[in-house]
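Removed from the display is one protein chain of the complex; every other protein chain stays in position.
As written, the chains take the letters A and B, and residue 1 is the first residue of each chain.
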Amino acid sequence: MTHTLAPSSARDRGPARAGTARGARRPGAPGAQGGRGGGRGLAYATAGILLSLVFVLPLAWALIQSFEPGSDIAAVPSARDFGHLTFANYTGLFGRNSIGHYVLNSFLVALGTAVVTAIVALLAGYGFGRFRFRGQGVVFGVILVTLMIPFQAILTPLFLELNQVHLTNSLVGLALFYVTFNLPFGVFIMRNTFLQIPAELEDAAFVDGAGHWVMVTRVLRPLVLPGIATTVLYAFLFSWTEFLGSLTFITSQKSFTLPVELFNLEVGTYGQVNLGYLVAGAVIAMVPCVVLYVSLQRYYVQGLMSGSLKG
Amino acid sequence: MRARRRVARRSVALAAAALVTALVTAACSGTSPVGGSGSGGGSSSKSLNGNATGTVTVWYRSGFAPLFKQLAKNFNASHKNLKVNVVPVADADYITKLATAIRAGTEPDLASLDDVDSEIFISKNEFLNITKEVNALSYKDKLSPGALKLATSGGRYYGVPDFADMSVLWYNKTLFKQAGLNPSQPPATFAQIRTDATKIRALGGSTYGFSFAGDCPGCLTFTLMPNVYAGGDDVLSAQPGHEKATVAGNKSLQATLKLYHELWADKVVPANDQTQNGTTWGKDFQAGHIGMLPGGYGAAASAPATMLSQFAIAPLPGPTGGYSTYDGGANFGIPAGAKNPAGAWEFVKYALSLPSQQLTPIGGVEPIRSDAVTASFKARYPMVAQIVGYLSHGQAPYTVAHDALFNLVSQPWQEMFNTAVYNGDVSGALKQGQSGFTSVLSDLQG
Partner (left out) sequence: MAAKNITKPGRLGFALTVPSLLLVLALVIVPLIYAVYISMTNFPLVGAYHFVGLANYRALAGNSQFLHAILLTVLYTAIVTVPIFVIGYGLAMLTRGNRRGSTVFRTLFFLPYIVGLTVESFIFYVELQPNSGAVNFALRKVGLTNGATAWLVHTVPGLTAICLLVVWFGSGLTMVLLLGGMQGIPRELYEAAFIDGASRWRAELRVTLPLLRQSIALSLILSVIGSFLAFNQFQILTQGGPGTSTTPIVLWIYQVAFEQGLIGKATAGAMLLVVVVAIISAGQFLLLRDRDARPAS
């Protein structure tokens, strides 16, 4: 399947236009034309709204419940009573439990992971997607193998190895670990992204005298940005919610990340369990995910969708 | 050009291979096949007495933070050349983290760990032999014999008790009175437990006679094993490393499981107890709804004073009399590769001193020295004083397999409990327990 793009205008395409330009023919499936009959429209709206409610309900409920005191949540309700809504869970978490500290740790690790993954995956994707060299398949395969290995299987040897280079109990070491396990997905996406770039675009740029650096950062950027956004978002989210690796590699409390803190709240490491704290902690963990997703959404969804086109 | 490309690629491949080899060798060399970090584990050639300086790193289970933070503060204020750094480690990973740290050479100078886990390290020579030092303690005979036993191997001491966390029978005097029972006569046999629980349940409503944490294997071990010990039996025999399961034919265990099944079948226990995994254990007792609750001091001690004054403590009885308690709590161990063992011993002595021992209730636990119960301590913590009085009758599983048998819902202890109590099949449960214990032990000993 080839797509034609007018090369000369490639340089001024912004991401939004790249999206529609790809499907230069309109999306094909039936239902694309609006209003094929009021009945169809109503069915669509009903299904859409009902399903949306189902999908969002648990999260919205958690948000509301995070304002209930823990004792209310654990109490046997004769009727659901939201009479004592309060900020207490949040003030407690940020105060006595210093959850802000763990949020910061998680954030630093996630950001570092996202940035490094994006850079490394971009390079590799460019190499796989636009170059040909012998053993290409093998190298790609080796990187992909990571997808199939549960890291629980290599946890002990990995810990011992990281310990030798003083990277255990270190947020940097943890980020490197996350980067590595995000690479298969990131490289896959970036490779697909680069594969879909038509040769004419590159050739034109080369003829114009562009070097590789300019090629990637200027010429191909608009086409490549969705893939990068996808990789960044995926790596950030993975790192943000990852729990077992952090639990294993980080031994001192000051370097804990947020999911570890949530787990401690669940099992009552600090004393009696407060379900309100747990729910509020979960909400705190949710917020950056949602914010990041909504803002990068356009790129992300396109990136995933385009990434899935070519195997 | 082609040749150059091939050469260039080959050199990269060689570099990669070299890197891999280097890393594998590095990883392997970090762990010696023989023992831990290898510095003469088990020998006491390092002198633990004399001037200790520098810093001491102490690991503790993070649930006991209030106690250790206070100890550290006091210690650092009173010691000029020696500073302590107390590090909290989550309970669930403590043993794994300690074991891995030992392999990697990053172990602390001193570990305060669950006393039933001491043998895991002692049996592999990972803790220093401190027999001389322990024998030199003037109060050695006042230390909990049960906890001290758990730090012993071959007649020598490789650890020393830190604090105690024992199980007792809490009961609600008000409910006893309301049910027509004598509040100064807590039940002393299984039959009495059953009758008392039934009478209290008859008060109706949300009042129940008895409560247990039915989905918390550790809680159940803590509270049921004393019933077995009080009957003169045990579920394990022989030395750690060579343990045998003595579940089949265990009369006291059979009686205990039968009691719990009857309490469950009589419905004198809240239905929720089946799913109680320990996180809200004791809450309904603290609210005054439960007649009797086996548990630790911490299970009810945090109730408000108005409630606490209605509660009392009795020892956990055997089937037809006698009593016992579970010797939980913490032991100290000095890892063989500790950098500052003298400093570690200094902190141990400090933590075992009377003033420090009398601080233990702030962590929800009890002193490990019976002479810590002075008149003023008794006045301040009458219930803790009472509990310490049970030290002489205490026991705990003396094994390397504690974490593989009693800790998780997937392990044989909980499975046996479920079969006996919820399914009513006590004899089948004993068979199941015997084979489950045996297979786990053979894995560990093989």
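Here, a residue touches a chain if its C-beta (ideal position, glycine included) is under 8 Å from a C-beta of that chain, and two chains touch if they have at least 3 such contacts.
Treat the numbers as computed from the prediction; the structure is a model and nothing was measured.
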So which bits of subunit B touch the chain we can't see?
5, 8-9, 12, 16, 19-20, 23-24, 27-28, 33-36, 93, 95-96, 99, 102, 120-121, 123-126, 215, 271-272, 274-275, 403-404, 407-411, 414-415, 418, 440, 443-444, 446
With the missing chain put back, which residues of subunit A would touch it? List them for me.
1-2, 22-23, 25-34, 44-45, 47-48, 51-52, 54-56, 58-59, 61-62, 65, 73-77, 80, 120-121, 123-124, 126-136, 139-140, 142-143, 145-150, 152-158, 160-161, 176-177, 179-181, 183, 187, 194-199, 203, 206-207, 212, 237, 240-244, 259, 262-263, 266, 275, 278-279, 281-282, 285-286, 289-290, 293-294, 297, 301-302, 304-311
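Simple rule for what comes next: only the chains that are shown with their structure count from here on.
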So, in the complex, the side of subunit A touching subunit B is made of residues 74, 133-135, 156-157, 159-161, 163-165, 168, 247-248, 251-253, 264, 266-273
Which residues of subunit B touch subunit A once you look at their complex with the stated criterion?
9, 23, 26-27, 29-31, 62-63, 65, 87-93, 97, 100-101, 103-106, 278-280, 283, 302
